[in-house]
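All protein chains but one are shown in place.
For chain A:
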Amino acid sequence: MQAKINTHLIEIFKTECGSVYQCDQTNHFILEYAGRVTAFKPINFIDFTKRVFAINLHDMASNTARHADIAILMPLYTETCFLLTMIDTIRLQRILGGAKTILHLHTLLRTNQLQFA
């Protein structure tokens, strides 16, 4: 799952729709999605993940109003504006959720490694 792209960029999680990398030089997470690349500080990456998971998919599916088909995310810490359909949201949730799981697993393994070193 974690293949090195170059010296500083490490792939965290990838699906057919996008991927998340970690840059050890800048200490940023990099999201590649829908042909766009967005860099996040760790604190903002966590926040962005929360925002994506907070999108109410049930409401998007059941609400017949036209505006309900799209979720708009414009976090102030990035210049990218995310216009997400329901499918986009599910895809993005898969990428970010997968990345988050791998990162937590990494923390867990690292902590245990330090404990038993």
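Everything that follows uses one rule, which is that a contact is a pair of C-beta atoms (placed from the backbone, for glycine too) under 8 Å apart; a residue touches a chain by one contact, two chains touch by 3 or more; residues count from 1.
One rule holds in what follows: contacts and distances are computed from a predicted model.
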Chain left out of the displayed complex - its UniProt protein name, from "Ferritin", "8-amino-7-oxononanoate synthase", "CU044_5270 family protein" or "Sugar ABC transporter permease": "Ferritin"
Among A:17, A:46 or A:86, residue touching the chain not depicted: A:46
Contact residue for the chain not shown (choose from A:55, A:71, A:84 or A:103): A:103
Footprint left on chain A by the chain that the document does not show: 2, 10, 22, 24, 27, 29, 42-43, 46-47, 103-104, 106-107, 110-111
